[in-house]
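One chain of protein is taken out of this complex; the other chains stay put.
Labels for the chains are A, B and C, by order of writing; each one numbers its residues from 1.
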Amino acid sequence: MTELLAMDYRPVLAIMCPIIASFLILVSGRRPNIRESWTIIGSISLFLIVLSMTPFVLKEGPIKCSLFKLFPNIDFAFNVDAFGLIFATTSSCLWILVSLFSIGYMRGLEEHAQTRYYFCFALAILGAIGIALSANLVTLYIFYEILTISTYPLVAHDESPEAIYAGHKYLAYLLTAGVFFLLGILVIYFLVGTTDFAPNGILKPALGSTSRLVLQALFFVFMLAFMKAAWMPVHSWLPTAMIAPTPVSALLHAVAVVKAGVFGIIRTVYYVYGTDLMHELNLGLALGLLASFTIIVANFYAIGQVNLKRLLAYSTINQLSVIILGAALLSPMAATSAMIHIAYHGFMKITLFLCAGAIIVITGKTEISQMRGIGRQMPITMTAFSIAAIGMCGAPPVAGFISKWYLCLGTLQAGQVIFLGVVLISALLDVVYFFPVIKTAFFEKLAVPALANGGEVGEKTIEAERPLYLFMIIPLAITAIFSIIFCLFPHTFHILDLAEMAVRNLFGGM
Amino acid sequence: MEKIISNSPALIVVIPLISAFLTLGIGVLKKKFCYPFAVIALSLSVFSSVVTLNTIIKTGTIHYHLGGWDPPWGIEYVVDYLNGLILVAIAIIGLMIVIFSKETVKMELPERIPFFYTIFLLEVTGLLGIVVTGDMFNLYVFLEIASLAGYALIAIGEDGAPLASFRYVIMGTIGACFYLLGVGYLYIMTGSLNMADLTQILPNFYHSKVIMVAFVFFVVGVAIKMALFPLHTWLPDAYTRAPSAVSALLAPLMTKVGVYVMIRILFTVFRPEFPIKMLHATDIMAWFGTFAILFGGIMALSQTDFKRMLCYIIVAEIGYMVGGIGMANALAIKGAIFHIINDMFMAACLFLVAGIVMHETGGHDISDFTGIFRKMPFTAAIFMVGALAVIGVPPTCGFFSKWYLLLGGIEAKHWGFVMALLLCTLMNVALFFRVIDKGLYVHALEHKLEHASEPKELQFHEAPLSMLIPGFIIAIAIFLIGIFNQAILKNIIELAIPSGL
Amino acid sequence: MKGISLIIVMIVGSMLIYGTLEMPKWGDPNAPAAIHVSPRYIEKTWEETETPNAVTSVVADYRGYDTLGETTVIFTAGISCILLLRKKREKAGGE
Partner (left out) sequence: MWDFIVSKYNYWIYIILMMIGFYGMMAKNNFMKKVIGMNIFQTALILYFISTAAKRNATLPIVEYHHGHGPGIVHAVDFINPLPHVLMLTAIVVGVSTLGVALAIVILIYKRYHTLEEDEILGSKGK
């Protein structure tokens, strides 16, 4: 029994956590309290397991664990390296908070089919963790598909025609992506006979026998495969999917799903193609241009939004491309920025979403124009919102500042000053669309004197009216606090250490 | 025990054959006993096929001389890696379906139980016989047993079944006669009916027109039997109208056995270089496979009947396998052979679900699936496994065979086939998620019903255990085959790939 | 439909004729079919099966298994006819 706790089996344990949790959730579907405690227990134990691997990885290097053979030269295997741990830590940590939040949200709105909801949620986390820990493209693909399929019922949770439409659109995009992914993997396997991630790429040997064009085309096949990263012009599933319950949008569309996409892109860029090959094929520049295009356009889209969740969706698209840009620059600093931004952006964006969700549950408001003076009714929520928004713009003292700082240094390091301009402009545009929200919330008077729960109208706080609301307020406060902590102490949860270690492995130094 | 092991190839066929005769006798005396007897008979068949496969893995190909006559003169059963595995799959699925059939037969054919089980066992006998035999004419005899039993079983289905079955009779007879014509043409040139013997003799005649014509008739005849597009026209009607237990037996097995015969003839009776290098028949087959995939997928999309949709999926799946044969390289053939096994389980799984839903709701339209996730969670779970396997989501087995087929397609640089396969994956997604939506999203419907204060429509509940257990076993098998695919491929299928590819 | 059928028939027929071109002539005693497997049936029928009629010995002995299949076929057909044509109205417990 004790050897199961050995380091080699930790990845398996981590994977088993959500599997067991989802099973127990299904079994105890009729007793909500027990069901939700399984969720919480599963998430906490997952987080602890992931965290326990970090010091070991930092000291001894990656943990390898191979379960069974899928194909010749391809195992169903986990390889816990520094980069994967960043993503794993982020998603497992946020699962705890979002689970808490979900309890408040789902009970607050008396949603239907809650067992299905928690079940799919756990499976989605399984997908995310699996993606983070997988050792080769095929394993990653398996979890990628699990993630796609398990989130589909979540997106369409509302079961209204619009929600089902959104779900279909979601599936249509992401499963098409899956097909591209499969094609890409097959071609790689055919060319080099392996799909294991390696810090300097695995595709280099193929350069001799294959034309450059094929490899360049293959890269774009992979880009299409990672449609989850919502780069433009294949982003439109993301705003549509915002119809999902807010905790779903929060975790899945700010953390698990979209981050799985950028995670995959970074894996492809650095661990499949490798820096040299990217330079050789001029793919870094192409990817950078794509990302820049998305950054700018998504920001303009965001400015025009009146619905808070949709605004956040476009902000997500923008920030994801910031991460992609970091990867595309192929310089150590930028790569660091991309990696840490996966974590930092996760915390900040989830804060924003949780705030939006709390507003929906407590006041029933979804449009920005309705939110006049809401800052006085819900001070904690809106403070958290403001903190995260500041972070999005990249201003200190919030985590976004650190990653933006590294990104700017990275552009200089790579000698691509144009991209520095892109980053700065995007920061500016971030301010343009986040500031009005904050202004509306804090500095305008309540316009419509009505509340969804029919309570007393007034300027007093309504956040803690029901104990249930605390399930929502506390998590978002925690994530907001973390967003600040990450700026002041970037080594919390070893995120920065891990990123530095990963970059050292990739580039051999800063 | 020694005796059983040494005679296991014959036992595979003889057990269901004799028990078919006995079932009738028992049925006349006591109807109730037919079902357990059929279950026992097929369990023994599974046992002997597993024993046979085990012997093959240990000692290699088994040649079993019936009546003690040496091969070219007597009839020989040959069990090698290729058909050993397929035998096990057929026997297992036959057993599962017979277990499953208890309730559906009671409901759909109450007054004809003994005859049903007799024919059912004969059908399994025929299918096993086709696979196990090493003699061209003996294959024809078993093909006819299987076909005749199939015609009858289909004709007792719901309204319109006789008509569908009649079409099948006409098409099937043409197919079987073409096959026999091929046998006759080979016979007149070589004087032999034994497959192994023919393999030795035929290379001398590879340039003969007679052999070429024989080859064409073989391929066309078998293509009819396995419903390769555009000769599939009999399939959708026949399998849609057939009783649940029958479509669950025939749909997975009959067509796949056809694919097996195709592989046997193309690569064992003829050596691979004949169809590949001399006739270029495989190039043509690759395109037929491609079109079958696209056609099957598109037609499936336009169906509202679940069983009919599955039928077109089968047409597409046949395209996978024929296309895989058409790629004519070891990777794709490996995928095709593996897909035979996988598709048997996948199709069995889905048709079982169709049968369960039919049993509980009385219909097999997609709309009959409304709310199954709530009301029949176990059925829904089985359905999900089958659906994901057809779509090709890892770690279900469908993914792994598709992988090899795609890899083979890439190696052959046959991009049309690769694209068709990938596109069909997407079409399958659309197909199954249509059903899943129906099953999953009942909130609005229930809401409406509550308001109208009508009695709730969604009152059906979970199926009896005799239907669920086979479903679960098949669903688990789908996962296990996927997870242990390397063991199966390494120890059996890779050795089954015909030499010379 | 008739036109298409006719075309198919023509194609199949010409295929058959094409194949026939290289077939041995009718009654050729040196045709492969006459010299490969069948001689044993004729020459050894008495020795091996003690049956003067070679057809009988092949039917019942050398290829006896085919005959078993054949009987099964007719059994299948018989039961099929019963299965198909039995009156449906008969009560389940009526026997």
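Convention: a contact is a pair of C-beta atoms (placed from the backbone, for glycine too) under 8 Å apart; a residue touches a chain by one contact, two chains touch by 3 or more.
Every value quoted in this text rests on a predicted model; they were computed, and no experiment measured them.
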What shown chains does the left-out chain touch? B, C
Residue among B:L109, B:A155 or B:M195 that touches the chain left out of view: B:A155
Please identify, in ascending order, the residues of subunit B that touch the omitted chain? 137, 140-141, 144, 148, 151-152, 155, 159-160, 162-163, 165-166, 169-170, 173-174, 177, 180-181, 184, 187-188, 193
Using the touch rule from the top, list residues of subunit C that touch the missing partner. 1-2, 5-6, 8-9, 12-13, 16-17, 20, 23, 25-29, 31, 33-35, 37-39, 41-43, 45-47, 52-55, 57-59, 63, 66-67, 69-70, 73-74, 76-78, 80-81, 84-85
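Just so we're on the same page, only the chains that are shown with their structure count from here on.
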With chains as vertices joined when they touch, what's the shape: line, ring, star, complete or other? line
Between subunit B and subunit C, the Cα-mean centres are separated in Å by 25
Any idea how many Å lie between the Cα centroids of subunit A and subunit B? 44
Determine the centre-to-centre distance between subunit A and subunit C, using the mean Cα coordinates as centres, and give it in whole Å. 68
Subunit B to subunit A touching residues, read off their complex: 373, 388, 393-395, 400, 403, 406-407, 410-411, 418, 422, 425-426, 429-430, 433, 437, 440-444, 483-486
In the complex formed with subunit C, which residues of subunit B make contact? 17, 20-21, 24, 31, 66-67, 69, 72-75, 110-112, 115-116, 118-119, 122, 125, 129, 137-138, 141-142, 144-145, 148-149, 151-152, 155-156, 162, 181, 185, 187-193, 197, 201, 208-210, 212-214, 216-217
Subunit B-touching residues of subunit C, taken from the complex the two chains share: 15-16, 18-24, 31-38, 40-41, 61-66, 68-70, 72-73, 75-77, 79-84, 86, 88, 90-92, 94-95
